[in-house]
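Everything on this sheet refers to the single structure shown next.
Only one protein chain is missing; all other protein chains are in place.
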Amino acid sequence: MTTEPSSTSFPPPEPLYITGWGVLSPLGDGADEFSDAVVEGRTALTDVSSMFEEELPGDQAYALAEFRVRDYLGRKGTSFFDRSTALALVASDRALKDTELVVTDDNRDQVGLVLGTTTGSIKSTSDYSRETLTQRRPYLVNPVLFPNTVMNCAAGQAAIWHKLKGVNATIAGGQLAGLSALRYACRTLRWEDAEALLVGAVEEFSPHTAWATHLATSPVPAGEGAAVFVLETAAAVADSGRRADAEVLAVELATADPERGTEAAAEVFAQCIRRALRVAGVSADELWAVAPGSTAAGRIETAALAAVLGPAEPVRLNVAELVGECHAASGALQIAAVLAHHRSNPTLDGCPALVTSATREGTVGAAVIRGWHRDRGDHGQ
Amino acid sequence: MTTAIQQHLDEIREIAAEVLEIEPEEITETSSFAEEHEADSLRAIEILARIEKKYNVEIPQAELPKMVNLRAVYDVVAQHAGWAA
Partner (left out) sequence: MRRRVVITGLGPVSSVGIGTEEFATALQQGESGISPISSFDATGFPHRMAGEVPAFDPKQMLEHLDPREWGRTSLFAAAAARLAVQDSGIDPAALSRARAGSSIGTTSGESQVIEELTAQWVAGSLKDLDPALIRATPASRLAVAVNRELGLTGEALTLSTACSASNYALGHAYATLATGEADYMIAGGADSVCRWAHAGFYRLGALTEFVCSPFDRDRSGILTGEGGAALFLEPLESAERRGARIYAEVLGYGLNCDASHMVAPDPVSIAECMRRAHRKAGIDAAQVDYICAHGTGTPANDAMETQAVLEVFGPKPPPISSIKSMLGHTMGAASGFGAIASALGIARQFIPPTINFRTPDPQMPGIDPVAGVARPARLRVVQNNGFAFGGNNAITILGEVA
């Protein structure tokens, strides 16, 4: 057996395009605000000391300190949303406003959502579990909050809100969630399970994630946010005459067991990146930028990138420095950061960028994406 | 109507309003939770659960079908909490 494809009779995969995107992050609400902030290199670090009753590991974090869902979506139907759900819902709303794709009764069966997460809303789950320990009787929990304890809550609620009846999937991927969701979405479109998918990832900031991040000795404090992309097939884009913000050239995933040593793991990661570049038909020296993942698997990722890039020196977009440790949202925010640079800069049109990501457990991934600029006032605005 | 009854009605109205995401004034004693305030079964159970917690009573879920409006909820709670009619 070999590590190469056993059969060469498979046709090249159909091209897939991003036709709009939305972000909700402390850096901005919507693609335009977020893009401006990323290009300027602003950081999302802010005072979070009055956000929660519980003590936090520090006064500063990368959070939406003033966020209240009702300010974005109204009170009706939103008061029992947890933060993950609210962030995902707003980001998907912004993505739908940013694309020319219109969801109607004619196509809503064919439009779905693929959302990445770490463990859903860990605050919802843990608070629910806490109630069973602290109430007068263990079953005196709130029925209406029970759906918040399942990890697909955000995706299910977003489908209800936007009436998306197509494939609805939630991927638990930790730092790799964004790339895993993108790969699952690409596979789903090519398998003709849907015509268009909102694909992205979300992470909420809470005392739970703040402490978990701190106790895991992350070099940067916890952050939060959501980024959602509208992904469509080449045929759908061509038929409608819509213009694309980006093409997803490749997404490859692998498992690089860290117990086998940094060197071996880095080699598996490097092979994964090379495979992505090969599928994309791009060489390392053609890349204008690399957006490496978050902070969790730094050494392995650094070694893998060094091995693949060699003397090439693409721009480094260190997104975690701007948005903090956003766990599941990291990969989607890295992609958004790449698109942010494209959005206002025609000189980057068609140039490919590499996005890489890894978890502490050893799942790794690489995506190759090329984008185009938008003139302000272009479609969907 | 005695003040005790009025106070309980107001408290239950407050609970229902929060669960149904509307203003307390919108709920009359006889406005239908399901038809006029978009209550589904999950929200109906939530109202029951919150009342159980607040008044430290146990209300069997078999009573849920009766709890269609504010007055009906009050009557069920009054019976199980032993509030004087």
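The letters A and B name the chains in turn, as written, and every chain counts its residues from 1.
Basically, a residue touches a chain if its C-beta (ideal position, glycine included) is under 8 Å from a C-beta of that chain, and two chains touch if they have at least 3 such contacts.
Owing to the predicted nature of the structure, the values given are computational and were not obtained by experimental measurement.
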Chains in view that touch the one left out, judged over the entire complex: A, B
Contacting the left-out chain in the complete assembly, out of A:18, A:38, A:69 or A:122: A:122
From A:172, A:234 or A:303, residue that would touch the chain that is not displayed: A:172
Absent-chain contact - pick from A:138, A:261, A:281 or A:346: A:138
Touch residues of chain B, complete complex, unshown partner: 40-42, 45, 49, 61, 64
Contact set of chain A toward the excluded chain (per top definition): 1, 3, 5-7, 9-11, 54-55, 57, 108-109, 112-113, 117-120, 122, 125-126, 128-134, 137-143, 146-147, 149-153, 155-157, 159-160, 162-174, 176-177, 180, 183-184, 187, 190-191, 193, 207-208, 211-212, 215-216, 253-257, 259, 268, 359-363
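The criterion applied here is as follows: only the chains that are shown with their structure count from here on.
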Touching residues on chain B, where the partner in the complex is chain A: 18-19, 21-22, 42-43, 45-46, 49-50, 52-53, 56
Touching residues (chain side chain A, partner chain B) in the complex: 75-79, 135-136, 140-144, 147
